[in-house]
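Only one protein chain is missing from this complex, and each of the others stays in its spot.
Letters A, B and C name the chains as they come in the text, with residue numbers starting at 1 for each one.
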């Protein structure tokens, strides 16, 4: 039930989220000469995940640029290029490496427009990842969206479907502000219906992925599919769950979250970042304050365990929110535990 | 009403928060040879703020070390020194420069103990600052405690009084884990009673700075004094406010916050970090969930405006929580607006 | 210094340019003294890092640039901003946090940007603009213009890893960027020799970057070597690094008055009396018969008048409306 596109799709077909990302980049690279991609192994390799495969063949190494392993450097270069007429898409291979670019992102990109009284603009997109369960251990499995969402001047996008990924990435590239676009590595293979024609998805508009009456499940990125799966199970048990995907953390569609929670009277927020001081805290606080008089139960938060992500499968699987955990929390909220 | 110290104080006197920090460092440098301080202009200059004045004269340049302007480098050096028997106190001049050390802090210091299955230890203290209203503009005024509090493996301390600052810093230096110790630049001149004798303050123990019955004001760092001033005003108006200072964001004394809010039925959380995805979100979410059945009103959050900190005084003063804003929020919660 | 002499002994710049450089240096000197006054008179919010003593670097470099060339600046950026063509009155307005300021009062001394003149902004993060300058050069090359970007930074920025990351890319991709290191001997309160190992010039050289050293107190030498490096860059011959040896007369910032613990009065006196860029250039102008005492005094007087008018304008200018605080967060 994704919101209708600006221009109506001529036809529909199923592609993966990785293909949707690739298409969005290709289309924007075609329509705007100032767009370019820079990152480690993005050209011939098409990234280690092959998400950008084929782009260098069409656009050449001048626009799909392999860089040294210098995350801070390429982000800084992107900021300067963006200030002077280009639209860089900086590829940061793993979200864990945001640790290396926070100065260029938070102190430079995010603040230049404001500090200059509106004179400088930084139309930069930083694409990176989130998500665990790939057995990649503590430095390749983090979901650090809370850090960037905390910084005024940055827009933060977390797509959960191929359709959203394409429409949101095209909007991100056309946005005149720095946008951090975060994809779950586990979602790249996920397929979904994507129209052939061009469409854009505006920021700040949440999408109700499934309607329901008894409990609201707010999920971000891959947690949306976890919530949808939980909703299926709950439906069988007679609990009608509504699944809401904010799609962008900033701007955040607070009204959609509050309205849904006010309607159902119960809410669970699910994000793969660490639970403490994470995205679930903001979403829960917004709902608890905004829907205060309509809530029949406290808002529940499900995030990653507050531990570094362990390597061993038996341990790593304990750290992430699961369908069963979400369903159990919903049952409890609905007094069916 | 600060919690009693481990060893009883022989005498009391008033000193500034800066002096308390200086004393804590001097005492720990004296009792433990492995403690050393490294940072920019920490030796002869005693930092640009003179907080460390006199230390190099007593301990020499081997233990009070002026470094190049390499925040990431000195943090990384600190991690390696901590792993191998030293107890570094890394001085990061402004909290805004946390942007430069997040990899060494979040990917290395915070995770080494866990990733090594408990074999490696990183007893490192990173001292830095928070706070605006010094007319220092967007890159020298941020309060980024939410970033570090979000990372498992880091302890985060925000002292609000000279007494707490000394006892907490001594505990931080003796802690076997990485501790991020954040001082408000505006608080250094604040005076308070500090016993002459040695004492330690444990982490994870909130302190009730003022008892009250009608509304709970949870404040961090310099926001505690803002809350206390608001409580004074409210008292005159017949509203009895309880002021609670968590003192450490992680570990967080959730019970103290919930108990106070459950008692008063109303809570306002105040932190100088940006409001969105900030510390206030976690504190509010914890209270809203934990005290759900006792709350007569939604938990209110007061943080810095979600804008980069502007230079102009007329603008900057608009960005921070004030005594009047806290008092007004309390009146509203108590139905006196 | 050999490079320096080589250029001073070389072809002298045209008369009008030589006088313009004197005027620009005098403007910076006078502007900064006024800033100090405003600070001491408690009329300026916050602090400022004065450029006095280093005027020949900004003026020598920027006089070799076109208006559409880019610069990135530092916390000690007033000189760069003025030399690149900024208006004195609008700068004062920004320093005082007033509405007509270059950044509507939102940036202040450490963040002045003057996009119209190619100044992409001062920066309060040491080394923080090295990526931005490199990116501007990347952009110029991609867009097929022959613009160059100059990155000003102090000796302290040599401690920031970002500089090496971007110099590597600038060299790999032959970007038209010139890294101008203003070595005024101190990173804040620490002598650069205590924080800088090996050889400064060998660092960019190791990345394959054309590297030069120049007497930063000799405006004509700075202009000459910069012109040469700018020509290289415009011709696609790649990046360069220019080490300018200079000195700041005032404290690290306006509040740094007791400096005895980190540098001697004698050292300060020596630079003031022997190496002052305005005195040296003024003497040369007289020797060349390009100006006599009256002519130079006339310039000084004009400049003072402009600065005083600018400060007066700023002091009378309104502060931003509180409501503006939420504007300009997003474009």
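Methods note: a contact is a pair of C-beta atoms (placed from the backbone, for glycine too) under 8 Å apart; a residue touches a chain by one contact, two chains touch by 3 or more.
Remember, it's a predicted structure, so these values are computed and weren't measured experimentally.
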Hey, which of A:176, A:198, A:306 or A:332 is the one touching the hidden chain?
-> A:306
Considering the complete complex, of C:116, C:206, C:280 or C:315, the missing chain is touched by C:206
Options A:40, A:91, A:164 or A:253, residue touching the unrepresented chain = A:40
Among B:32, B:176 or B:324, which one is in touch with the chain left out?
-> B:176
Missing-chain contact among C:160, C:184 or C:226 belongs to C:160
Mind listing the chain C residues that contact the chain we can't see here?
-> 158-165, 167-169, 171-172, 194-199, 202-203, 205-209
Can you list where chain B touches the absent chain?
-> 34, 36, 62, 67-68, 70, 72-86, 88, 103-104, 107-108, 112-121, 123, 152-153, 155, 176-177
Which chain A residues touch the hidden chain?
-> 40-41, 44-45, 48, 66-70, 72-73, 96-97, 99-100, 134-140, 305-308, 310-315, 318-319
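Basically, only the chains that are shown with their structure count from here on.
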From the centre of chain A, which chain's CA centre is farthest?
-> C
Intercentroid distance (Cα basis), chain C paired with chain B, Å = 37
Quick one: chain A and chain C, Cα centre-to-centre, how many Å?
-> 41
At least two other chains touched by the same residue of chain C: list those residues.
-> 103-107, 111, 123, 125, 128, 161, 329
What residues in chain B touch two or more of the other chains?
-> 96-97, 99-100, 137-139, 305-308, 310
